[in-house]
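The structure under discussion is supplied below as structure tokens; questions concerning it will follow.
The complex appears here without one of its protein chains, the remainder shown in place.
Each chain gets a letter, A and B, in the order it is written, and its residues are counted from 1.
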Amino acid sequence: MSENSIATPPGTTSTFSAELRRVPGVAWILGLLVLVFALASRDFLSAPNLLNIGLQSVILLILALPMTMIIMTEGVDISMGAVLTLASVVLAWVLAHDGSLPLALAAALVTGLAFGVGNGMLVALLKMPPFVVTLGTMGVAQGLALLATDGQSIVVSNDSLQAVYAGSFMGIPQTLLIGAVVYALSHWLLYQTRFGTYVFALGGNPDALGLAGIRANYYLIAVYAFGGLMAGLAALILTSRMSSGHPTAAIGMEFDAIAAVVVGGTSFEHGNGWLFGTLLGVLAVGALRNGLNLLTVASSVQVSCIGLLVIVALLIDGFKGKK
Amino acid sequence: MKMKTLASLITIALLSPLAHADGEKIAVFTKNLTNPLFAEIRAGADNAAKQMNATTQHYVPTKPDSIPEQMSAIEDVVVKKPDAIVFIPVDSKAMVAGVNKINAANIPVVNINDRAAGGKFVSFVGVNDYDLGLETARFLLKNLGGKGNVVIIEGVKGASTNQDRIRGFKKALEENPNVKLLASQTGNYQRNQALSVMENLMQSFPQIDGVLAANDAMATGVIEALAAANRKALVIGVNGTGIDEIKQGKLLATGDYKGFQQGCLGTMAAIRHLRKLPVPAELMFPPNLITQANVQSFLVPKDKMVCPKWEDVVKK
Partner (left out) sequence: MNDAIASGRLMARLVDLKTIGYRLAAALAICLVLAAASDVFLTTNNLLNVLRQASLLFLLASGLTLVILTAGLDLSVGANIGMSACIAASVIKLTGSAMLGAATGVGVGLAIGLLNGVLVALMRMPPFIATYGMLWVVHGVTYWFMAGTTIYGFPAAFRALGSGYFLGLPIPVYLMFVFLALGSFFAQRTTYGQEIYAIGANREAARLSGVPIAKRLILVYAVSGAMAGLASLVFLARMNSAEGDIGEAFTLPAIAAALIGGTSLFGGVGTVSGTLVGALILTLVLNGMNLLTIDASWQPLVTGVIVLLAVFFDALTRKGGDGRQ
């Protein structure tokens, strides 16, 4: 924050205690879910199951962290699932054509970054509504993925790819490590850099802060670019998990990410964002899905439960807001 | 009434870890909650389990055909360790990684319906889509007198069921050089998409004598489009879900996909394997057609259907 020349935005002053005060909403939900599932299923708190929840949540977390920042700028990116899918197809295609894993990953990252920068430019420079822009680019990404694969899976038999999801580094599963690194990176970006300062300011009120200018645009583009880049990174885990690229694998996942962000307490207005809340939100979604599976709750009831989770989380935050 | 069922569902769900059923626990994986075919397969699995004093647990993605969701469900199930698994992959290639996880946990798994491209299975139970497509198409072309104009309505492009059925259709067309294929468009296995596609095709082609649809949902969409335009064509589908349309004479024939029996035999194979009874590595139903001639025997409602005896189906 040392080189910060702009008035400190409200969010960045939040200390640990201020963050704690915000805990209840999502933490209550997560705590309640864990309690109920732990009582109802012997398996829920077992080490392999907790590891499962963690592993299953990483892709969603990698999307939800940049999504938190995008929502903080009063934007949204609904192309993320389609971009992730396209990047996964690109990654699988490069590997299937004897490319190396680093080359394939680079191709996936570039794909994601290109879409992110494109989204950002349309939003920032042309002042087009983020939902419409990303609705359009979602169609483009999804269409390209379908056309590139002719609707079929691209199967990859590459040991180093498989090792990404299944392998571990110094006893810790690599997928969890990637998630942790992305979390740390996001935290650093949002709370320690000028980039973060602008993210908070863009959502608060860009005009009042005298931010409407080339520099603000530059950072707005950067926020969407980060989102695209992370979608490219998530493609590595998704592709490794399936050992293949599939043209519809992650379609619609952006909505899960948005739900997790909102469950985590980030609001669509006023640039209130909270990365730790997003982490809890992602874990709440993961724990709910996992627990319902363990209890073999009928799938139609599971569908409704996910909607209820979102609505209940908003209700709790709404009531807290009134007090 | 609804609330009561909901409450009892939740109660059952909450109590299930405490209440130990007698027989084996079989986890059944299907693709979605919306296609009637999978409802039949689940009913067959339940019926077979009941007959053999075992229990089933169903795992269905909340988003239809979602690969990540089925993958997560596998990881969750591996923790729970059911005695055996009856498995339909949402994607035959992308789910191989999931099958490998089941194999690694040493849980016996029977593949039904849609054949996975890899992994170790106790058995495969299903219908050969190529043969079924071929036989159904042959029946249509025979009824057309080996001549005329036809269109194909394809299912989801990447689905192996669709590719095999379309291959069967095209083989039958090769056998009948006097039949002209006007167009082959996809309806994505959806009734409404097939309806729109057919409406548009009827504009392009004033004379369509026959329609080959890759499933019955699309065939019924085609039938609605024909009726609305006051045009006539012979229509066939595949799956055996358009029974009523056949009875009414609107659908010429459907390839019997035997969803209920697939569920039955798949589950029986899993239980028999656990009980050390012999199970063949592959159990294929012959490609049967449902037509006006034999439709009467298919009018049993789903909840009244009973699984056939294993010995009656699997002959030495």
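As a convention for this text, contacts are C-beta pairs under 8 Å (C-beta built on N, C-alpha and C of every residue); 3 or more make two chains touch, one makes a residue touch a chain.
If you're wondering where the values come from, they're calculated on a predicted model, not measured in any experiment.
Although it is not drawn here, the omitted chain touches the following shown chains in the complete assembly: A, B. From the set B:T56, B:N188 or B:Q262, the residue in touch with the chain omitted from the display is B:N188, counting the whole complex. Here one chain is not drawn; of B:P64, B:G118 or B:P308, the residue touching it is B:P64.
When you scan A:N217, A:S244 or A:S299 for touch with the missing chain, the hit is A:S299.
Residues of chain B in touch with the missing chain: 2, 6, 32-36, 38-39, 42, 62, 64, 157, 183, 185-186, 188, 190-193, 195-197, 199-204, 217, 220-221, 224, 227-229, 241, 244, 302. Interface with the hidden chain, as seen from chain A, comprises residues 76, 122, 126-129, 131-133, 135-144, 146-147, 150-151, 255, 258-259, 262, 267-269, 298-311, 314-315, 318, 321.
By our rule, only the chains that are shown with their structure count from here on.
One simple way to say how far apart two chains are is to compare their mean CA positions; for chain A and chain B this gives 35 Å. Here chain A touches chain B in the complex through residues 40-43, 46, 48-49, 52, 55-56, 59, 146, 149-153, 155, 162, 238, 241-244, 246-250, 252-253, 289-290, 293-303, 306, going by the rule given at the top.
Against chain A, the residues of chain B that register as touching in their complex are 6, 9-10, 13-14, 16-17, 33, 57-63, 65, 67-69, 71-73, 75-77, 79-80, 91-97, 117, 156-159.
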